[in-house]
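What you see is the complex with one protein chain gone and the rest in place.
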Amino acid sequence: MDFQHSARSLELQDRVRQFMRTHVEPVEELYYEQVKPEAARYKTPQILQDLKRLAREQGLWNLFLSGEHGPGLSNLEYAPVKEIMGRILWAPEVFNCSAPDVGNMEVLANYGTKAQQERWLKPLLEGRIRSGFSMTEPQVASSDATNIQCAIKRDGDDYVINGRKWFTSGAMNEDCEILIVMGKTAPDDPDPDRHRQQSMILVPKATSGVRIVRDMLTYGYDDAPVGHPEIVYDNVRVPAENMLLGEGRGFEIAQGRLGPGRIHHCMRLIGCAQRALELMCQRSVSRVAFGKPLAEQGSVREDIAHSFCEIAQARLLTLQAADKMDREGNKAARDLIAAAKIVVPSMAARVIDRAIQIHGAAGVSQDTFLARAYVYARFIRIGDGPDQVHLAAVGKELIKRGGVMG
Amino acid sequence: MDFQHSARSLELQDRVRQFMRTHVEPVEELYYEQVKPEAARYKTPQILQDLKRLAREQGLWNLFLSGEHGPGLSNLEYAPVKEIMGRILWAPEVFNCSAPDVGNMEVLANYGTKAQQERWLKPLLEGRIRSGFSMTEPQVASSDATNIQCAIKRDGDDYVINGRKWFTSGAMNEDCEILIVMGKTAPDDPDPDRHRQQSMILVPKATSGVRIVRDMLTYGYDDAPVGHPEIVYDNVRVPAENMLLGEGRGFEIAQGRLGPGRIHHCMRLIGCAQRALELMCQRSVSRVAFGKPLAEQGSVREDIAHSFCEIAQARLLTLQAADKMDREGNKAARDLIAAAKIVVPSMAARVIDRAIQIHGAAGVSQDTFLARAYVYARFIRIGDGPDQVHLAAVGKELIKRGGVMG
Amino acid sequence: MDFQHSARSLELQDRVRQFMRTHVEPVEELYYEQVKPEAARYKTPQILQDLKRLAREQGLWNLFLSGEHGPGLSNLEYAPVKEIMGRILWAPEVFNCSAPDVGNMEVLANYGTKAQQERWLKPLLEGRIRSGFSMTEPQVASSDATNIQCAIKRDGDDYVINGRKWFTSGAMNEDCEILIVMGKTAPDDPDPDRHRQQSMILVPKATSGVRIVRDMLTYGYDDAPVGHPEIVYDNVRVPAENMLLGEGRGFEIAQGRLGPGRIHHCMRLIGCAQRALELMCQRSVSRVAFGKPLAEQGSVREDIAHSFCEIAQARLLTLQAADKMDREGNKAARDLIAAAKIVVPSMAARVIDRAIQIHGAAGVSQDTFLARAYVYARFIRIGDGPDQVHLAAVGKELIKRGGVMG
Partner (left out) sequence: MDFQHSARSLELQDRVRQFMRTHVEPVEELYYEQVKPEAARYKTPQILQDLKRLAREQGLWNLFLSGEHGPGLSNLEYAPVKEIMGRILWAPEVFNCSAPDVGNMEVLANYGTKAQQERWLKPLLEGRIRSGFSMTEPQVASSDATNIQCAIKRDGDDYVINGRKWFTSGAMNEDCEILIVMGKTAPDDPDPDRHRQQSMILVPKATSGVRIVRDMLTYGYDDAPVGHPEIVYDNVRVPAENMLLGEGRGFEIAQGRLGPGRIHHCMRLIGCAQRALELMCQRSVSRVAFGKPLAEQGSVREDIAHSFCEIAQARLLTLQAADKMDREGNKAARDLIAAAKIVVPSMAARVIDRAIQIHGAAGVSQDTFLARAYVYARFIRIGDGPDQVHLAAVGKELIKRGGVMG
């Protein structure tokens, strides 16, 4: 047992930290400024384009990918790097490491045909286009993915897609060209195995019948230039070869995709929480109330100490899940991943909320990153499966094993 | 002891409830639609103007005021009425019962000169103009109001005001014509009594030197058409008769104003929490996950039961504070008011947050009132004094009294 | 609506408070001293006998009972009196107001035959004997009372009882002469209505076959001289006229008994919590750490303020439940009673736990009443139905009513 990161991970952490400090932190606000004009709302801002080029030149690119595409970091090595990127909400894209593109690239790399990879994976790897993942539906409890109703129907050499999705993250962006859509391939003839009714299919955003209805807000944010639109698929016709892996294999793909994705969200949120903790400390020495600095007030110190304890623990749990994925595979690590998914978003929301309180009115405003970060943390308590679903799954599994988790 | 409301209060509750159902609920969204266009952002929407006229015609107007201005409800009678209004975030203004106007009208009624009342109180009572309350400053911990730095300097027959304020609620609105500004009247010659350094003064928004710098966001919301702008007061000159009550009496006015204002916020938040509870119950029967309705899942039932228990308790505490104000005055009720201010915003945020979780993605979006209501509740944990300040005050007082509060 | 107690209740509160201060508080420890010797363990201590005589002389006796037996206080009037008695754990018996005797006396008064009343109610009302209530069983989840297995079988003119019970509070005491036992009257022929299988029957403790196996501890306390023994009923034969109300009516009796009993436990616990709050305040001014009194430390003040807020709210909720029982009956008040039962024991445990922390080692020891009071509060989170059962019931009912509780 060893709590020190590998040399390779430490070196990469240093390089990414340096890049963040030098190039990203100074322009954090500029990014939001550049998308403020109505006309520029969902264009990729110039500053992001510049930073992507720079990061790619420096080899800080596609860090999660192995083989020809990237440095081949293990999950355990990649995780702390992701924490560093996570400190600025829009920074992961600088390194082509943002959701949902990372997950979509993994899906294409693992399950895509050569032709699918050539057409979509290649430009994604180069950061030339972006992608969306269209799963959640407004009419059903999508936390139980067997509820998903969107119809994907074979019709000759095509599939025809009809359904309504929302919170398709990234799909408002003008560079988003490809959507992975999950739906039922046999809605009228239910497979007795409810986990083989769903499929995933590639739908170019420009296809006729793909109608972006509106952008969804999260607590007042439209998250431009990314966006999470509601999309109607109205008799959308794509060639049969756009099917991923095969009919009825949507859950199989989803499972492969979700494990690492959850760890990435967790590490980004730990980055947010850590930054919130640092902001709390800084704020506490800069403000005086009732005759002494906040830093000398008992409840402020306790908030800071609790936050440290919670972050430190959540980080270790997430790293342990990453390590188990590396050693024994995503499936064996399922319960630890779920545990991290249960723990981290709540923890981050709580820590950030304390930081907001210590910042007073500034904390809820646009003058700190805190309110945005809170909303991200809060959203992830719902996204990728609400807390309750993971709690029930972990509880059930533990009971089966008598409370001992391998 | 009696837990039944008076006949007068019950009758008024019925009338307001009826008005809300018939006239306000059906147009809740229309209000936001009407202020969506950039050009209409901070205009009073037509629907609000119509509703105000209607409410006034029906005598549901200025309900908090006594004597010639209103029905003279006690705090205990007014509180449940305010809860009903509070269920829709923008509804209190329909009845001319919105913050900060209510507080400002009370200040003018209690401390204003005849001339000040004629010029500003009258149009406020008629709902023709709106007002702002300019207290919080970005550069200091305004939770300790003795920190406030804005300078109000006598110069001949005028006062000259220099300072920077933010979160001056309502001041973005085009109908806002008058600002009450708190500042130091003797910044260079500090009174040894730190609670006699501050004054309040009337500043017409149109005065030269009043510069609205920007609107402040709260978690992504600009709260149009109300707004909470940052305002620079740059050599703003007003006649000496605009001073309220007299130099150095700012705290005295603030104290009188804050008690009822806190109870009003609490009751509105209880209305929000109660509505969130009802939405949870409705949602839980409309959605099925993992083979059964949410309504039959243990953790959903527990969330609902806890929410009921917390709302019921918080409501009683707030009503008891209102009753004590009626019986023994605002000062005697200070600790109970602080207790309500400690309890209610946290409770409301917690209950609404549970409702968000049960609503999934819809809960964080614009499709329910939940995300906005959460932000209101969260903001009040900071506004009118952060939790920590009230906790410290109540704790100190209790220790003095050996734990027994009269 | 009125938050002032009635004159009659206030007067009685004063008298009981005075009695507690003068006669009970000074001998709080003496009571425990008198039962310390092994031989005296379950004898009624002399001091208690003396105090009972005195209280009876002063008319502070059977305060919960109406008609010929007592002053006929309403639940709302009795509740604050019970809070005052509750401040010392063994004090309610001084006034013949202790569990389970109060509940048993009510059962006998409401459902007993003349003969049963003459034989058992009379000496109980006079405080000459005590009683036990034998319901919970070690082998089944008794939180669901339909699980109860103890067999009560008709055999000629007798019933024969076989079963194992535990936590029969009071039954260790040498003055305990009568037990009310709940069991199945038709174990082999299950009534399709599971709520009509159980009956209650009177079993004199001296009956042959009633075997006290051992005393149960709660966290190290044997609660002498009261005790909560495990009892085996081994072919215990009692005359048929000992049946209460009739076969299959056990639930009916239980329901009538439980409502007021829960309110009484809640009020006693509020008394404990209030006393713990007062002890916290006293302690905080008597101890200095790290250069200043605890009273000036932020986290201590916050603990005290939170405790006050929680006690105040829980008290109001319990009083409202009592008021509803008075107005509309126990059944209509069921959900409010459950809400109080959910809220109060947890609240009391939390407040007392804070007081323990502020008292340091003294807090967990025999030198304050805190550890005992904590255990009482903690036990009531299980006794009379665990939290989870009440939460599920309240949640289910609220969902049915759309979140609106009359």
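Letters A, B and C mark the chains as written, and numbering starts fresh at 1 in each.
The rule is short, and it goes like this: a residue touches a chain if its C-beta (ideal position, glycine included) is under 8 Å from a C-beta of that chain, and two chains touch if they have at least 3 such contacts.
Given the structure is predicted, the values throughout are model-derived calculations rather than measurements.
The hidden chain makes contact, of the residues A:Ala115, A:Ala240 or A:Ala305, with A:Ala305.
Set against the missing chain, the residues C:Leu10, C:Val27, C:Ala109 or C:Val140 yield one that touches it, C:Val140. If you put the hidden chain back, the residue from A:Cys150, A:Val343, A:Ala361 or A:Val375 that touches it is A:Val343. Interface residues of chain C with the unshown chain, by the touch rule above, are 38, 136, 138, 140-144, 147, 166-167, 216-222, 287-290, 294, 297, 299-300, 353, 356-357, 360-367, 371-372, 374-375, 378-379, 381-383, 386-389, 391-392. Listed here are the chain B residues that touch the chain not shown: 297-300, 302. For chain A, the residues touching the absent chain in the complete assembly are 1-6, 9, 76, 274, 277-282, 284-285, 295, 298, 300-306, 308-309, 312-314, 316-317, 319-320, 323-324, 336, 339, 342-343, 388, 390-396, 398-399, 401-405.
The rule we apply is simple: only the chains that are shown with their structure count from here on.
Between chain A and chain C, two chains of identical sequence, the interface residue sets overlap for the most part, with shared numbers making up over half of the total.
Chain centroids computed from C-alpha atoms place B closest to the centre of all protein C-alpha atoms shown. Centre to centre, using the average C-alpha position, chain B and chain C are separated by 43 Å. The centroid of the Cα atoms in chain A and the matching centroid in chain B are 37 Å apart.
With each centre defined as the average position of its C-alpha atoms, the distance from chain A to chain C rounds to 52 Å. For chain B, residues touching at least two other chains, in rising order: 300, 388, 391-392.
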